[in-house]
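Left out: one protein chain. Kept in place: all the others.
Per-chain numbering from 1; labels A and B assigned in written order.
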Amino acid sequence: MDKKIVQPISRPVIGAGGLTGTWRTHRPVVDPSLCNACLLCWIYCPEAVISREDRTIDYTYCKGCGICAAECPRKAIHMEREESR
Amino acid sequence: MTKIFDSGNAACALAVRDVGVDFVAAYPITPQTSVVEKIASYIAEGEMDAKYLPVESEHSAASAVAAASAVGARVFTATSSQGLLYMHEILHYAAGGRLPIVMANVNRAVNMPWCLYVDHQDAVSQRDTGWIQLFAASNQEIYDTVILAYKVAEEVQIPVMVNYDGFLVSHSSMPFETLEPSKIQEFLPPLNPAWRLHPQWGGTFGNVTPSEEYVPYRYALTEDLKKAGEVIMRCLKEYEKLTGRWHGGYFETYRPEGAEYFLFSMGSMGKEMEIAVDLLREQGIAAAGLRLRVFNPFPEEELAALLPAGAKLLVFDRNLVYGSAGGALLQLAKAALFNRRDSLQVTGISLGLGGEDLPASVLVAKAREMMEVCK
Partner (left out) sequence: MNIKELPDIEYIISGTGACAGCPSTIGLRLVGKALGENAICLLTPSCAVASMGMTPKTCYSFPALNICFASAGASGGAISMALDALYAKKKLEGEKPVVFAWVGDGGTYDIGFQGLSAAAERNDDFIFFCYNNEAYSNTGNQRSGATPQYVPTTTSPLGKEMVQKNVPLIMLEHRPPYVATASLAYPLDFYRKVEKAKKIKGFRYIEIHMPCCTSWKFPASETIEISRLAIRTGSWLLWEAENGKLNLNGVTADLAAGKRKPLPVEEYLKAQGRYAWLLNSPDKDYYIGNIENNIRRELEFMAGRAKL
């Protein structure tokens, strides 16, 4: 007998908390010329929006917490004020 | 099929053993204790292939079986009185979470004052948690009802509580028969849920839920609980075909032919009521016994259909709905019979609380008092 799922189940989906990129007042900007690919920003990002491959950032979900900029040993990331906010 | 002469708790433990449970977690409380002691010994002696988690409280016992049930294990726990109350938030959780848990509740009065003897306040006070509640009154009925409970729970995905009276039934030895594993397997298919907590199924269970998402789950539970009555009846008939045993459907009726007065109760009182009915009949009163076996979902339509025009329903509640005229069965009966437009009457009392002794003579006397009210 094919049973229906009757429990309250949730499935993984991107942006489950909404368009969290709209939360930020500042955005991180990476200077690739200073980056040595240590990957500290990647592992410290609470939202996993920094690419492991090339440190590009998914600004749709980046909350602008600034941990990446604070922890980068090369100071390759700086926080820029969002113009429209 | 083996003939056994042992207690109600033993009957319960044997049913759990024979059903092929995967996981048991329970905490001892008088008068349930020997159920879990027996199960622990069956497992230790290799008679029962299940895992046993010796938890440190009833809240943890309920939490444990709920989580284990979510993984797709067939589970069991047992408790009484304060233990049942301690589980309360998990009872709601399990019903709303549609987890097919089976639990034995050995009815016992609740504190304060502190009392170890039987009444139904513990089970009745949990009525609105969404669990199916069945009441057994003999050791054979306990054994059969526990097996039935698994089939019903797993089909409708609602947890089931099997109640039976503390000491009067739990600690009384009666003859009963167990069922061969092959017959049980015929009756009860393996548990195969549509969703499990497991990487192969994925998903998270029970996130915070916004109102519009929450509502359908609530209505689904109440609708499915209503429909569970039919499932219970169908499974009872299947079980009768398998074993030849029938303890009754929603009710066990005793001498209903030509009856004017129906003595309505639950639990072992319903069995003692048979003697009271015989005594009343000897005195020329057309009395019948009506022992309720399915407390939740309460069989409203079936009760209304069963009572002839002009009947008098005398309700004997072994519980209280504080501040009201009596107990839960009185309220439920009145609600069920509200649309009857004939001269049917309903009255009730609460008695037997805290294990107050209820020999047939007392039941007869109380019945006569209630008959005066109905005049």
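Note that a residue touches a chain if its C-beta (ideal position, glycine included) is under 8 Å from a C-beta of that chain, and two chains touch if they have at least 3 such contacts.
These figures come from a predicted structure and were not determined experimentally.
Asks: Indicate each shown chain that the hidden chain touches within the full complex.
Replies: Counting the whole assembly, the omitted chain is in touch with A, B.
Asks: Would you mind spotting which of B:47, B:213 or B:301 touches the chain that isn't drawn?
Replies: Touching the chain that is not displayed is residue B:213.
Asks: Write down which of B:35, B:50 or B:315 is the residue touching the left-out chain.
Replies: The missing chain is touched by B:50.
Asks: Which residues does subunit B use to touch the chain missing from this display?
Replies: 22-23, 25, 49-51, 53-57, 59-61, 63-73, 75, 89-90, 93, 190, 197-210, 213-214
Asks: Which subunit A residues touch the hidden chain?
Replies: Interface residues of subunit A facing the absent chain: 8-20, 23-24, 37-40, 42-49, 52, 58, 60-61, 63-67, 69-71, 79.
Keep this in mind: only the chains that are shown with their structure count from here on.
Asks: Round to the nearest whole Å and give the separation of the Cα centres of subunit A and subunit B.
Replies: Here the centre of subunit B sits 53 Å away from the centre of subunit A.
Asks: Show me the residue ranges of subunit A that touch subunit B in the complex, using the header's touch definition.
Replies: Against subunit B, subunit A makes touches at 2-12.
Asks: Spell out the residues on subunit B that touch subunit A in their complex, using ranges where they run on.
Replies: Where subunit B meets subunit A, its residues are 70, 96-99, 157, 192-195, 202-207, 209, 213, 217, 220, 224.
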